[in-house]
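Below is one structure, written out as C-alpha cells; comments come after it.
Of the protein chains in this complex, all but one are displayed in their positions.
Every chain is named by a letter (A and B) in the order it is written, and numbering of its residues begins at 1.
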Amino acid sequence: MTSEAIPVRPLQYLQAQMRWRWSEAAFWLATLLPFVLTPNYLVLASQIAITALFVLSLDLILGYAGIVSLGHAAYFGVGAYTAGLLSKWGFGEPLTGLLAAAIMAGLFGYLTSFIVVRFRHLALIMITLGIGLVLQEAANSASWITGGFDGLQGIHTWPILGKFRLDIYGYTAYGYSLAGLFVVFLVARRIIHSPFGLALRGIRENGLRMPAIGAPVHAHIRTIYTIAAIIAGIAGALLAETTETVSLEALGFQRSADELVMLILGGTGRLYGGLIGAAVYMVARDQFSGLNPQYWYFWIGLLLIAVVTLLPNGILGGLAHLARRMKVKS
Amino acid sequence: MSANALATHGLNKNFGSLVVASDIALVLPQGVRYALIGPNGAGKTTLINLMTGMLQPDGGRIVLGDDDITALPPEERVRLGLVRTFQINQLFPHLTALESVTLAVCERRKVARTWWRQLTAYGDEIDEAYDILAALSLAPVCHRLTRELAYGQQRLVEIALALAAKPKVLLLDEPAAGVPREESRELFAAIAGLSRDITVLFIEHDMDLVFRFASRVIVMVGGRVLVEGTPAEIAADPRVRAVYLGKARHEAAS
Partner (left out) sequence: MPSVFGVLFDGFAYGMLLFLMSVGLSVTLGMMNFVNLAHCSFAMLGGYVAITLMNAFGWPFLATLPVAFIAAAALSVVLERIFFRRFYNSSDLDQCLLTIGIVFVSIATAAYIYGTDQQPMQLPHYLRGSIAVMGLDLPVYRLFLIATALLITVVLVVTVETTRFGAQVRAAVNNQRMARGLGINVDGLFAATFALGSGLAGLGGALAIAMLGLDPQFALTYLIYVLIVVSVGGLGSISGSFAAAMLLGFSDMAGKYYVPSIGAFLIYLVMIVLLMWRPAGLFGRR
C-alpha cells in the first residue's frame, strides 16, 4: 500500500476494498462447472458444498474472532438431527427443515456461548472438546430418538420449492447445497464487512485493547458464536436432507478435527480459505479412498506438520504472499 | 455536580506479601494536568490498572465524577469517559490506522454490534476517525497497516484510539516512551493540543515533559503517594531528591 497523500476520500477507499473482485466471480462461476464437466461426481460435489459451509462457520469463530474450538461439529449434528427428526416425524419440507435446524442449533450455540466466552487457551480447547464429546455420548445413549449407532431412519425429503425432487445422480442435491452455500456466504461476507466484522478482527488482533476502547468483548463473542452455530446447523440440515440419513459421526470429534484441518489448509480469516480447503481435502480424500484409512492419516499428519511449518497461512495465505512478492518485483 | 473528575479513596492492592498499592487517596479536579512520577516499581502503572478496572483492588473506592465505578468492568468505565493509553503499544497490527480508529469510534457510538449493514454506510464514523488522525498528522498514512508505521506514528495511533473514545479523564502511561527525538515533536504537540475539558494524568520519566505540560505533580514510591504539589515545589522537595538521587547513585554503582 502506498502512503502518499490520498486523493481519494477514506469512504471511497474503503468502498473499493469491499467491492467484489473478479477472482470471486470466477470462483463462483467455477462452482457451476461440476454440472457440465464432472456430472458423475455431483454427489461428491454436494458433500463438498455442505462441508465448505460448515468450515466457513468455523472460520467465523476461529479465523475472525480467534476462538479455538474442537467441538464445533456439535452444532452441525444438532442441525442434522433436527432436520432429520422433523422429516421422520412426517414433515419433510426441506426449507422448513433448514429453518428448524437453524433455530435449534442457534439456541444451543447461544446457551453454550455463555460458557465458551469465559475461557482461553487450554481451558477453552478442553471445554469445547468436552461439549462436543458430551453431546456425542448423549446422542449415542438416547438411541430411542437418534437411532444411536445405526443412525436415523425414515427421512424422506419433499421436493424443494415443490418442484425439485432429489435424484440419484445428485443434480438436485448439488444445486440445493450450492444454493444454500452461496446464500449463507453472502450473509457471512456482509458480516465481515460490517462494523461488527471490524470488531471481530479487533478481538483477534488484540483482545487486551478492545475493552480499553469500550468494546463489550463477551457480548461480541457470544453473537458470532451463535451465528456460527446457526450456519453449522444449516449445513447439518443440508446433509440430512440431501443424503436422507443422519448418523452419530455428524457430531463426532472426527468431523470437528477434519474441519479444523480443512480450514488450516485453506487459510484462516480469508472467508474463501475454508471453501478452498474443504474442496482440496475432500477431492484428495475421494481420490485416495482406496487407501487404508491408517495411511490416509499418515499423509494428513505430514500435511499438517508441513502446513504449520512451511505455509502457516494456508493455501490462500501462500498465494497472497506470492502475489505480494510479484507486485514488489514489478 | 462534582468538581472532581476522578477520585480514589483508600485504594489497596497486594499480591501475597508484595504490596503494590497502599491506601492511595487521590483527587483530580476537572481540567487539571497531572504528572505521576516515581522510580520503577513504584506502582504507577498498577495504579492506572486499578483505576481502569484491569486490576481488582483489595480495598477502596474509585469515583468518576459523581459515579462510583469500583464495581464496573473496564469497558463500562471507558463508556463513562475514563480512558487510558498503554506504555507498550497495544494496537491492532493488521488493521490500518483508519480501521483501528474507526473501530474505536464505532464502539463508542454503540454501532459496532450491527452485523447486517456495511461499514461503508457509516460515513460519519469514518469521517470522525479520519479527522482524529488528521489532527495528529497521520492522514497521509491512514491506509497503512499499523504494523508498517514508524514507532512514533504508532505511538500517535495509540493516542488516537484513546481520543476516539471521547475521554473526560485521560490516563497516559509514558506517552513518549521509546519515541526517538526526531519523532516526538508531533507527540508533544498532540499532548499540548488536548482540549482543556479533558483531565489528564500522565506517567512520565522525562522531566522536560513534566515541566512543560503538568500543572501538578504526584510522586509515588513503593506503592504509596509520597507527596503532591506544583512542579517547582516537587523539584525543590528534599524527599523527592533523596528518592531520585539515591536511585541515581544506585544505578551509577551497578
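We take it that a residue touches a chain if its C-beta (ideal position, glycine included) is under 8 Å from a C-beta of that chain, and two chains touch if they have at least 3 such contacts.
All values reported here derive from a predicted model rather than from experimental measurement.
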Chain not shown, its touching partners among those shown: A
Residue, one of A:L14, A:I50, A:L86 or A:I264, that touches the chain absent here: A:I264
Omitted-chain contact residue, chosen from A:L33, A:L111, A:V134 or A:L161: A:V134
Sole contact to the chain not displayed, among A:A16, A:A30, A:L111 or A:M126: A:M126
Residues of chain A (touch criterion as defined above) contacting the omitted chain: 62, 68, 115, 118-119, 121-123, 125-127, 129-131, 133-134, 137-138, 141, 257, 260-261, 264, 294-295, 297-298, 300-305, 307-309, 312
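The rule is short, and it goes like this: only the chains that are shown with their structure count from here on.
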Whole-Å gap separating chain A and chain B, where each centre is the average of the chain's CA atoms: 41
Chain B residues within the chain A interface of the complex: 52, 54, 73-75, 78-79, 83-84, 86, 90-96, 98-100, 102-104, 106-108, 111-120, 122-123, 125-127, 129-130, 139-145, 148, 161, 164-165
Touching residues (chain side chain A, partner chain B) in the complex: 1, 3-6, 10-11, 13-15, 18, 190-191, 193-199, 201-202, 205-206, 208-217, 219-220, 223, 227
